[in-house]
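Only one protein chain is missing from this complex, and each of the others stays in its spot.
Chain lettering (A and B) follows the sequence in which the chains are written, and residue indices restart at 1 in each chain.
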Amino acid sequence: MIMPSSSVEKRTADVIIIGGGVMGCGAAYQLSKEGLSVIVLEKGELCAGGSGRNAGGVRQSARDVREIPLAVHAVQNIWPSLGEELGVDVEYVQKGNLRLGRTEAHLEKLRGLVDKNIEAGLCLRMATGAEAREICPYMSEEVIGASWCPTDGYANPFKTAFGYYQRALDHGAVFITGVTVTGLGKVRGKIRRVSTDEGTFEGESVVLAAGYYSRAIAETVGIEIPVEREDEEVFVTERLPPMFDQVLGTAEADFYGHRTKHGSFLLGGVSGLQHFTSNHEGHPTEAYTAPSLVRAIIGFFPAFANVKIIRSWSGHFDTCVDGVPVISAVDEAPGLTIACAFSGHGFGISPAVSIAIKELVMDGKSHTIDVSGLRYDRFTGSAD
Amino acid sequence: MTVIVREKSTDSFAPQAEDDMLVCRCEEVTQGDIRTAVHAGLRTFGEIKRYSRAGMGLCQGQTCQRLVRAVVAAQLKVPAGEIGRVAGRAPVRPVVMKELALSTEESEGVDDYAE
Partner (left out) sequence: MKRYEMIVIGAGPAGLSAACAAAEAGMEVVVFDENAKPGGQLFKQIHKFFGSREHQARIRGVKIGENLLADAKKLGAKVVLGATVLGIYKNKEVSVRLEGEVRNYKADSLIIATGAAENMVRFDGWTKPGVMGAGAAQTLMNLHGIRPGKKILMVGSGNVGLVVAFQLLQAGCEVTAIVEAAPRVGGYGVHAAKVARTGVPLYTSHTITRALGADTVTGAVIAEVDGSFAPKPGTEKTLDVDTVCIAVGLSPMSQLADNAGCEMVYDGAKGGYVPVLDEDGETSLKGVYCAGDVCGIEEASTAMIQGKIAAAKAACELGYMSEGAFAQKAKGYRESLKKIRAGMFGPANKGRADIVATDEGYPLSQSLLKNGFIAERETADFPTFTYGGGTRVVIECTQNIPCDPCQDACPKGCIRVGADIALLPTLDASRACTGCGLCVGACSGQAIFLINDTLEDGHGTVGLPYEFLPLPQKGTSGKALDRSGRELCDAVVVDVRNSKAMDKTPMLVMKVPKIELGRARFFKVLEAATSGAEEGSVL
């Protein structure tokens, strides 16, 4: 039974985690499993920010080399058995990722991505239009080539986040929702204090995993994270009979998506205008986004023409200036670990990130997975 | 936003007589599914919807929303108004993709009285 209460009694723990998304829940799980006491603070409801507005791609391909160790570790070592570990069906399906091109320029771009990824040790290749259609026969002749990473896939972000949440509860973690963090503070040389609209919390360590809102919180202790919001929309189709299981993307990012275990397709993207017109508040969808996505999708997949859309939603990425996250302990503010700015591709690596956070909190460094390229101070010059 | 403290459940899940009865007919979610979600620690409609799919179907919760709230409120012993709602999202009625693809910004008004 959960304990509905407006009187918050527990205010100290080994670790205070800010953010109740998949990152915060994952970190809570890993840390509480190690026997640490954990309090998670979330301003809204659980799994409602980026984790709750998420298409669920689990992709290694087309990532920056600095992220690839996380992606590869997650896909090779965690995702296949995560459902078993958490005791929930995370709906992980590993049937590959096709990134589609319809012009020679697209193919050029895709080849560049493939080459870089191969260099980073990833197994993927270019496929011709015909090969791509053999993998996914629903594609139109518009597709003249694609990158193909057979080990990519997708999972259910809600099930994953809630799975971490449930098991973290089992290990004694306490989650408090409806609490907005207003700032961090140092106590005797370490970041320990977390101020909120519901009073102060204190931990031996603090993990900041609050998506875009991490920026303002980090600023209260003089740490700048160059991140901004970028709105994205996803829509959901009616439940369909099995068609194909590959995760789709395009060289031009016209749309992305896949079929879920439930049978509906999740299809997402942007119109291009949104970034300059949205005030990012309240998650409104735009009148022109879904039609522009739909036109692109029908061009690539004519069979979708008669499929019904039943819902759409909007959310924002926490996009970093260089497109990769910050996953880092903060040297100048000991006790603080930051995991944010995932730039729209955090979910797939979240199981690996949770391990990196645990190690950063407990040992000051991530030894299982190399996250050295994701330091908080990489933006302004030498970290050394 | 109400402050909710969530801690490890000490009670075991107690099945009820009507647990196999449908609550959300679009997504075939039963009372037991909803109660399981609550027992697992999900508290708001948004969380329960994401966990169980209740309210995610063709009617977007118009039919089940009240029923789900009642089950959750009974389980948590809180007023129904504290559970929250299924967000009203476009399209509020299902729309076929090709119709949406033909979306236009009309410069002319509509024809008079279509009946």
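Note that in this section a residue touches a chain if its C-beta (ideal position, glycine included) is under 8 Å from a C-beta of that chain, and two chains touch if they have at least 3 such contacts.
Here the structure is a predicted model, which is why all the values come from computation and not from measurement.
Residues 282, 284-287, 291 of subunit A touch the missing chain (whole complex, contact as defined above).
The set of subunit B residues touching the chain not shown comprises 18, 21-23, 25, 31, 60, 62-67, 79-81, 85, 87-93, 95, 99-100, 102-115.
FYI, only the chains that are shown with their structure count from here on.
Averaged Cα coordinates give subunit A a centre that lies 24 Å from the centre of subunit B.
Within the complex, the subunit A residues that touch subunit B are 1-6, 8-10, 43-48, 52, 158-159, 162, 165-166, 169-170, 172, 174-179, 198, 236-238, 262, 285, 287-288, 290-291, 294-295, 297-298, 304-313. Those residues of subunit B that touch subunit A in the shared complex are 1-11, 38-44, 46-47, 50-51, 53, 56-58, 60, 76, 78, 84, 87, 89-91, 94-98, 100-101, 103.
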